[in-house]
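Structure in structure tokens, see below.
Left out: one protein chain. Kept in place: all the others.
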Amino acid sequence: MPHAKPLWSGRFKEPLSAIALKFSSSIDFDKKLYQEDIAGSIAHVEMLAATKIISAEEGRRIRKALKEIAREIDGGHVDLSWEKEDIHLAVEQRLIQKIGPLGGKLHTGRSRNDQIALDERLYLRAAVHELQKLIAQLQRVLLYQAEKYFGTIMPGYTHMQRAQPVYLSHHFLAYISMLERDFERLSDCRKRANKLPLGAAALAGTSLPIDRQMVARKMGFDGIVENSMDAVSDRDYLIEFIAACSTIMVHLSRFAEELVLWTSQEFSFATIDDAYSTGSSIMPQKKNPDMAELVRGKTGRVFGSLTAILTLMKGLPLAYNRDMQEDKIPFFDAVTTTRECLFIFSHILVHTHVNRNRFEEELKHDFLIATDVAEYLVQKGVPFREAHSMTGKIVAYSVEHKKSLDQLTLKEFKHYSKYFDDDILSMLDPYTSVERKKSAGSTSPNEVKKQIVHWTRVLKNRKLQ
Amino acid sequence: MPHAKPLWSGRFKEPLSAIALKFSSSIDFDKKLYQEDIAGSIAHVEMLAATKIISAEEGRRIRKALKEIAREIDGGHVDLSWEKEDIHLAVEQRLIQKIGPLGGKLHTGRSRNDQIALDERLYLRAAVHELQKLIAQLQRVLLYQAEKYFGTIMPGYTHMQRAQPVYLSHHFLAYISMLERDFERLSDCRKRANKLPLGAAALAGTSLPIDRQMVARKMGFDGIVENSMDAVSDRDYLIEFIAACSTIMVHLSRFAEELVLWTSQEFSFATIDDAYSTGSSIMPQKKNPDMAELVRGKTGRVFGSLTAILTLMKGLPLAYNRDMQEDKIPFFDAVTTTRECLFIFSHILVHTHVNRNRFEEELKHDFLIATDVAEYLVQKGVPFREAHSMTGKIVAYSVEHKKSLDQLTLKEFKHYSKYFDDDILSMLDPYTSVERKKSAGSTSPNEVKKQIVHWTRVLKNRKLQ
Amino acid sequence: MPHAKPLWSGRFKEPLSAIALKFSSSIDFDKKLYQEDIAGSIAHVEMLAATKIISAEEGRRIRKALKEIAREIDGGHVDLSWEKEDIHLAVEQRLIQKIGPLGGKLHTGRSRNDQIALDERLYLRAAVHELQKLIAQLQRVLLYQAEKYFGTIMPGYTHMQRAQPVYLSHHFLAYISMLERDFERLSDCRKRANKLPLGAAALAGTSLPIDRQMVARKMGFDGIVENSMDAVSDRDYLIEFIAACSTIMVHLSRFAEELVLWTSQEFSFATIDDAYSTGSSIMPQKKNPDMAELVRGKTGRVFGSLTAILTLMKGLPLAYNRDMQEDKIPFFDAVTTTRECLFIFSHILVHTHVNRNRFEEELKHDFLIATDVAEYLVQKGVPFREAHSMTGKIVAYSVEHKKSLDQLTLKEFKHYSKYFDDDILSMLDPYTSVERKKSAGSTSPNEVKKQIVHWTRVLKNRKLQ
Partner (left out) sequence: MPHAKPLWSGRFKEPLSAIALKFSSSIDFDKKLYQEDIAGSIAHVEMLAATKIISAEEGRRIRKALKEIAREIDGGHVDLSWEKEDIHLAVEQRLIQKIGPLGGKLHTGRSRNDQIALDERLYLRAAVHELQKLIAQLQRVLLYQAEKYFGTIMPGYTHMQRAQPVYLSHHFLAYISMLERDFERLSDCRKRANKLPLGAAALAGTSLPIDRQMVARKMGFDGIVENSMDAVSDRDYLIEFIAACSTIMVHLSRFAEELVLWTSQEFSFATIDDAYSTGSSIMPQKKNPDMAELVRGKTGRVFGSLTAILTLMKGLPLAYNRDMQEDKIPFFDAVTTTRECLFIFSHILVHTHVNRNRFEEELKHDFLIATDVAEYLVQKGVPFREAHSMTGKIVAYSVEHKKSLDQLTLKEFKHYSKYFDDDILSMLDPYTSVERKKSAGSTSPNEVKKQIVHWTRVLKNRKLQ
């Protein structure tokens, strides 16, 4: 069977290599790393001079030119179009343009494989710093709200059903705790990522007498990546980072959901200032909690980035593979999205006002203190399961007689258990309920205050790396 | 417990509503929809005039202005900065700027909720068209290669181990079949998406006498979305579309992996032209299959987009929620990534050259025809399991005596089964093996030819919507 | 550097091959396919006999034994422990046990590679049938509720804020539309999957004169998979199926979220019968919507299965790879989870009772009809943007004077626009609002009735494959 002139040939008219270059060019996104790239190059050059691989004078000239290039890029004066392929080549080319063949000494003893790993780790460090700052800020806003609304009660929910009265402050404080773990996860991620990969060269190291420890010290790394193949081929620092971002987004999405609920007409528990919601000129009741909705929506994007980076790395043989160029897309997007969401959330919360008395009246005549009645009996020696069952009967009786628990007489209580005494009557109140809580970490005023004191201290002394 | 001046207050200096607007502005990405948005507005206006909701003259003037705006945006002359919020408002504002209050009639009987759903469906239709065109093109390249290499054998692999000889053409044709299903999935997705949502207004429809069927006909829709709440709140067309893209990427990633293997020194089965690989000026043996690696890497991005859109939609109550603004990010990224990968793949394949005789010699003395020996016995009446076991013994004998099967004598064969005859000797050859295949869809020359004829016809008559 | 006795050697005492067998045995989950496996074998044997590859008598004996084995497995009388490796071998072994060497003829002209693809496609067909039946059932329940509550109005929400009055029936009908697309997606998936892979053998086809078309006809397939390598190596039918399940789950999760909201004390829009919620013996107000919550929670599991199968298939070279054994875990889990959720949802909905008058009073004095006022002006010729702005002012005036729109006088209206007339006063009512809707697919009584009639007809005539 003979084969004819390819049917598709008419379509392939463009100079093909341009197509390939365009498809594979990464400068469109990796230009974001120019500061890291140049900082890394400067440290590298300093080391090359210190180890006499190049002369002191050469080192000085290259460093000077690199600093100029950084400023040129700042000012938008360097060509970073897709033809330049990637940020590393764009910088090196510009360097050679400026100082001639000497520029060709910059790439001594390294390769783009270890260079990009360095850039990413530097960027990650900065991202961790920024996210941690924003987490701390959000924690401070939460703490401020916890203090501000100290004393306000709300129904605590399980299954979105009212369960027991809790302090609103306690609710805010729960999120501080969650965010604290997010903070720690970022620290742990940084700790593992903060090792210098540079000097691994393409994958095998180099025969030149470079000093990796010196570069590590100069750039604030805690040490070097100890195996050159590992240094250029693994990206688990990115996976760990995006996983940490995902958990942050889980937490924000939960609070976002609550804000959407709280500001609905049905809940009417809180309002968000006009400046942070989109009103409608027609329907004044309609103040859309857009910012919260968007945070909730952006959660998917970070989860998607996690899926992307995991899929990318699955099953890649050592060492560097070009697939890994794509690691920056989910990484950068996770940084940006998480940063924006943390940032806006502080602002949303500051502009959120709780209707302090929204639930007060309702909770009084609710059955949220039923659990307290059961615990009252337990304290008198009744086994919990029995106390639970008796209380159930009391509640059923109340419902039948259209009374709330606080409207029952002692006699009515005693009908169900001899263990009831006068003191039962004084505790049928949501405020008493929270005040009676004793256990560590509970919603009692004391325990809530303890948390506030604790976090005030922690947040005051917070140090960022 | 008194609460102090908020600790964080120093940080909140910016005019806050600008922060919120910036966070929630979508024009940065939804400007991609300007053509769809304006086309939808034009059809809408024509309908408003036809139904006398506005006058014919009003209709004419608005349409004219909209067309001008489209050209202005083409030329980069309309302000689409983030302050404009979204593409719908940017266009409407420009319209009012141009023709005064009359421009305020454009938004009659519709809302941004149904408008964006329309824009997305139009964009999806165009994306399906484009992807299907690229799939067809890639299928043509595969067909060309299948014809070109007709007659070349290679080892078929299972578990990455050589299993049986197959025609290389058969391998190419397998991918045409896979891509055909991808093509169909896109058609099915289009079929479901190709319903007009416009006229659902915010969520409830409108009291104005609009004619949705007319707009549907004008814009080439197969009908209207029959429930106004469904029209503005569901996004399963996007999920279905990105899922279809994901399967395309699965297929491309598989072929990409194979190209990476085939071009390794160990396989040495194919080379990719320099124009489509990055060579190394140092190591001539090193011609990196970067394009294939990048396609493989980009697969994760499309999977990530699918995760993102699914997460986004999970658990959203009806009808429109602002979260859904984020649907465009994964949608657009899936379109772009899949398009680029399909496009480059045609080019890579055209520039891939198979070393026709790479495996010939090796396969002759391999044991890939062992299955044929077993089937020979089956044809003589031996139960398959016994035939299988006998052949195993023959192979073991050959290995022990350092012979390949084609070097055995009839006597040796007969030692293992009386059913062997002269004819066994003439079939111990990989070419004979493929030629002896009989079953429909097998790798026999006839069946492979049939596939080639079939696809030639199908691809010639391919019509795109 | 000498190497010592391995440090870990003490740990490797078990007979190693048992470890490997246990790790790789799949019968624990693929035994689920025994009916499909045996049905496939029976059809295969009938074909072997019809094509004289085995004798009629042999065919008869094997078929008879296979049917017995099916019954034995039904009764739990066949050893399917992990040592049996997989369901195919377990059945074949039992067959040989029963009828001796003749049993060894069963596996003629096929391999486990095409056999498992057949089993999966058969299982998928049954799963589609079952899911479609459950979708139809859920649609019927929704239709029943739409009819039952015809006339009940509720606030339609956007951004979880009350937007415009809609019929509750319209809300139910929106879900019927969504589920209809889910139904179609399953049909499309079935259409593509319903091709016979058997006869592809290991990957290359066979030299035996098998008749694949005959088997296809016997088993109700629409044809054969046309390329033997494609037949054994692709799994996009599973991806497509699980993607379709994911969209079903998106829809169910949305309704589940709404049920959770509707049954909260704050919404108090609906109650679920005790039999379908977990009450609390203590707190009578607390009737947890557990079933809805669980459906929402199980959504993640189906999305996870989609991630799993996509990851699994990414980058696998042709043809069969052992990785693919793992395809059954996400497949089966998606089937089970989606089936259970669809099933329970019909039951939940039947047991959900809406408080018909919950919103009536509230909506009267709400501003949900503001959009209608604007449209009133549009009908008098006022450009929409102006009408929108005037209405905004009227609303602001009302709020300031603590009136609702229905409490304004004509004079007050006329103050804002001369276009207002007597008739404005009669339309300031949520019921009138929905009645005035005109557009196709809107929430007007007529349009809602049309949908009900449409779905009644469709669901009555629904045929399943």
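Letters are used for the chains, namely A, B and C, taken in the order the chains are written, and counting of residues starts over at 1 for each.
Going forward, a contact is a pair of C-beta atoms (placed from the backbone, for glycine too) under 8 Å apart; a residue touches a chain by one contact, two chains touch by 3 or more.
The shown structure was predicted, so the numbers you read here are calculated from the model rather than taken from an experiment.
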Chains in view that touch the one left out, judged over the entire complex: A, B, C
Of A:T307, A:S346, A:S398 or A:S417, the one touching the omitted chain in the full complex: A:T307
Listed residues A:K32, A:R140 or A:H171, member touching the removed chain: A:H171
Contact partner of the left-out chain, one of A:G199, A:P289, A:P330 or A:G392: A:G199
Positions on chain A where the hidden chain makes contact: 53, 96, 101-109, 113, 156-160, 163-166, 170-171, 173-174, 176-178, 181-182, 184-185, 188, 192, 199-210, 212-213, 224-234, 236, 239-240, 243, 246-247, 249-251, 253-254, 256-258, 261, 296, 299-300, 303, 306-307, 310-311, 313-322, 371-372, 375-376, 378-379, 383-386, 434, 436-444, 447, 451, 454
Absent chain, residues of chain C that touch it: 1-4, 6-8, 11-12, 16-17, 19-20, 23-24, 137, 140-141, 143-144, 147-148, 150, 273-276, 278, 288, 290-291, 293-294, 296-301, 303-312, 321-326, 329-330, 340, 343-344, 346-347, 350-351, 449, 452, 459-460
Where the missing chain touches chain B, by residue: 155, 158-163, 260-261, 263-267, 281-290, 293, 307, 310-311, 314-315, 366-368, 370-371, 374, 388-389, 391-392, 395-396, 399
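To be clear about the criterion, only the chains that are shown with their structure count from here on.
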Between chain A and its twin chain C, rotation from the CA superposition, multiple of 5 degrees: 180
Most contacted chain pair (by C-beta pair count): B-C
Reference chain B; chain at largest CA-centroid distance: A
Interchain centroid distance [CA atoms averaged], chain A/chain C, Å: 32
For chain B paired with chain C, centre-to-centre distance based on mean C-alpha positions, whole Å: 23
Numbers and ranges of chain C residues touching at least 2 other chains: 158-160, 163, 261, 307, 310-311, 314-315, 371
